[in-house]
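Left out: one protein chain. Kept in place: all the others.
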Amino acid sequence: MSAPDNNHEHDSTTDPANGHENPGLPYHRPRRADQDPKADKKAERQVAALFGISILGTVIALWAYFSMNDADPGEVSEIQQVNMWIGLGLFLAMIGIGLGAIHWAKSLMRDHEMVEERHELRSSDESREGAIQHLKDGATDSGLGGVKRRGVLKGSLITALAIAPLAVLVPQIGNMGADWNVSKFRHTMWGPGVRLARDPDGALIRAADVTIGSVFHVIPDGLNDLDHHYLLQEKAKAVVLLVRLDPQDLNLQEGREDWSFDGIVAYSKICTHVGCPVALYEQQTHHLLCPCHQSTFDVANGAKVVFGPAKRPLPQLPIAVDDEGYIVAQADFDEPIGPSYWDRLKGGDSVPADTSEEGGH
Amino acid sequence: MGAKLDRAASGTANYVDERTSIGGFVKFFARKIFPDHWSFMLGEIALYSFIILLLSGVFLTAFYVPSMTEVHYEGPFATMHGVEMTEAFASTLKTSFEVPGGLLIRQIHHWSALLFIAAILVHMCRVFFTGAFRKPRELNWLVGFTLFVLGLAAGFTGYSLPDDVLSGNGLRIIDGIIKGVPLIGTYTSYWLFGGEYPGVDIIPRLFTAHILLVPGLILALIALHLFLVFLHKHTQYPGGGRSHRNVVGLPLFPVYTAKAGGFFFVVFGIVALVASVFTINPVWNYGPYDPSPVSAGTQPDWYILFVDGLLRMWPGWLFGLPTEWELWGYTLSLNIILPAVIVPALFFGIIALYPWIEAWATGDRGEKHVLDRPRNVPVRTGIGVAFIVFYVLLVIEGSNDIVANLFHLSLNDITIFMQWAIFLLPPLAFWITKRICLGLQRKDRELVLHGHETGTIVRYEHGEYVEVHEPLDAQETWLRVSYENYTPLEIEPERNDHGVARNGYRWDRFKQRLSRFYFEERIEPVTPAELEAARHHHGGASAHGKSDAAEAESADKRLDAEWNELDGDAKK
């Protein structure tokens, strides 16, 4: 072999023949239909039959549509039937045309391979020079090229073009974010005395209802009175999981000794990773698993992360029991719920203790 | 009758041509030659599933209401009676249950969406492994790559439109990822959702993106993609009579009009068959969106699974250290932005830039129209397989709960396994693939030099048994000897004779290193001289024995010596 001498550092197209000679097109083997008129006739009949299948398919689809149109739409099996028969009809209608056309092309159309020469894509030197000359001429005509520089003109044009889109974009983008009040992330509907209610029907929860091993999916009382869209917005932040453990199993967290009630604890249901509802509670291990990315939180230990991509424990909702035996919140969460974001610890106001429900808007 | 028809046709043609000069186009296009191979139809699958998406999508827009206004369901489906939902969800149910054939079209639309992206990926793999991205097609590779990204965008924006619990949770994950972006995350979330998540704006906004913005861009880029295919003329597999300067195949009219046109109907038919028998995205099971519920098996459609896999395997705590940091009071969620933004961006970035990376290594500036057999570019093939393994591992990790449940494994174990496997298996796959390619190339060499084994054993007078080998014919030989035989780049020294450092040395040095990585280890094609020697040695249909082995060995030694010499040169 020759020494590696950069022999491929070339600008033109060469074939990788490695010194061998291209043997040319291989022998063209004729098909049966090319030689035998019977085979030709047979292939023709097959193609026609395939087109016939397509026609049949269209008939089936139309029949299915008209004959099943008045079916009881609530019946699962009826919907299944309509779906299936129109679909199968469509399948036949399409595949018949497709297979027929391809079979035709394969068995009846002339199949001698043909050769087309390629031309280098690069324009000829002449064209290139012509193009450059045209551009130069144009630049001169406009007064931008040549002797006069017209720096002010160029500068002002570029500036104008660059900033003109702002006249549309700024109002557009500005309006799309509504009030831009991102501090809303920090507050939920929870506040002192807000009762815990059952999701989704809003029935209030008594401490006695929550037996050991129970898990309640909880919304704040009053949530269901909101307009639909504020409801979803507030619910997205306020949902809570209420669990009762055997008090012996529950390790109270420092500074949060009075946030639970006789083994009953409440944690935000929104994952601290990317915000899925964390809802798979295993009664025996007291582990809470997020089905989206499998962060696992230990409810017996302050909902600390024991596995998975989340870093922070779930925020705890401090709870108490009121005079009538209902479970109530002592305050809002003491940190923003849900996934981490850049300025979650900023904004000065770590949630004021007396935040009351602000969902009414 | 026939004459009349002819006259009418020529009259029409004349009318149109006088106003459009279409004659020239027809002359140019009608008999354009395309090579025939099944793998050239993979891109067509993508194109056709996109056409099916447009057709079925138009049907769906006739019934879908992109609104988040609250309604109570009054339709016939028993598990939804009286349930509160948005108009978007209610109209999806109506399309499914009260419009005969509506559910079929919904299912056709969704199945072909899954097919669209799968076909794009398979097509990209074909282009990659055969080197069809080389000059002059680098720009078209980039157009195709952009189409892939737009396909993901189209899929994602459409996935959320029914406003069900499953897609809503997916949207919430996206919101979480966006919020995790430093500095602008929270504001971007507000911008996208028109305030706090979920708000009332997101469905109409996604709808506009899904039916106007994204498909408009896709259509424009498909037009560009196909224009470039016509301009470049199609690539072809190596074979007798084929070269970088020609294209061998059959004409567009009538053969490919029938084949490619017919193939559209085949794709549509198969999609219709699957859609008529298999449920897809049963939103009535998930119910209307509500931020509280979630179901087991909460996953995105398959093409986003790799991001989910990354998110799942990225630990919140690594060796006791958190991957979410608080710096000067700001929160930097590396456990979100690394897996969901940075790693996918790098992965996609390398794919987009690959044609240029390989061009640096080869230093070849010629046009390439004959495809590579994957074995003849072992490093590229190895890289491709490693990328596929990487991607597939992520998809499996993104489905680890399903896998765990199906095979009675622990999802925790799967995740821990994947955390190691993602680093170990892709390099291993690279190495194995490269070895296999080199082995296949060696086998090709052997075959060219010694011919096919015939299974016929002959016994010589002196008692030696040998097998008769039949030499390869010219076509078979050509296939195995005509490939690009690149050698590592040679570069000019850093300093010239006067000891003056030159510009651009470091860049050249980088390209040289890259080039060595690609071509240091290679199997040289059989030269005519070697072939001649081997043929001569065997005589006509002769047999070969020990001497062949000895010859092969000496050839190998010679190659080794050359490599060493080359290495020595480079080190100087």
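So that you can tell them apart, the chains are marked A and B in the order they are listed, and the count of residues begins at 1 in each.
As a working rule, a contact is a pair of C-beta atoms (placed from the backbone, for glycine too) under 8 Å apart; a residue touches a chain by one contact, two chains touch by 3 or more.
Throughout what follows, contacts and distances are computed from a predicted model.
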| item | value |
| --- | --- |
| Protein name (UniProt record) of the chain left out of view, among "Cytochrome bc1 complex cytochrome c subunit", "Response regulator", "Potassium-transporting ATPase ATP-binding subunit" or "Phosphate transport system permease protein" | "Cytochrome bc1 complex cytochrome c subunit" |
| Identified contact with the non-displayed chain, of A:Ile264, A:Ala279 or A:Val328 | A:Ala279 |
| Listed residues B:Phe50, B:Tyr64 or B:Phe97, member touching the removed chain | B:Phe97 |
| Hidden partner chain, touching residue among B:Leu55, B:Val83, B:Leu332 or B:Ala533 | B:Val83 |
| Among B:Glu18, B:Glu326 or B:Asp413, the residue in touch with the chain that has been omitted | B:Asp413 |
| Selected residue (touches chain absent from view) among B:Arg7, B:Arg365, B:Arg435 or B:His452 | B:His452 |
| Contact set of chain B toward the excluded chain (per top definition) | 36-42, 45, 78-83, 96-97, 103, 107, 111, 114-115, 118-119, 122, 165-166, 259, 262-263, 266-267, 270-271, 274, 276-282, 284-287, 290, 292-303, 305, 399-402, 404-405, 408-413, 452, 472-473, 476 |
| Where the unshown chain meets chain A, residue by residue | 29, 31-33, 76-77, 79-80, 83-84, 102, 106-107, 111, 198-201, 205-206, 208-217, 243, 277, 279-285, 287, 289, 291, 294, 296, 307 |
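The criterion applied here is as follows: only the chains that are shown with their structure count from here on.
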| item | value |
| --- | --- |
| Whole-Å separation of chain centres (CA-atom averages), chain A against chain B | 20 |
| Residues of chain A defined as touching chain B within the complex | 1, 3-20, 22-26, 65, 68-69, 71-74, 79, 82-88, 90-102, 104-106, 109-111, 113-118, 120-121, 173, 176-180, 182, 184-185, 199-200, 217, 219, 228-229, 232-233, 235-236, 239, 269, 271, 273-277, 279-280, 291-295, 305, 307-312, 338-346 |
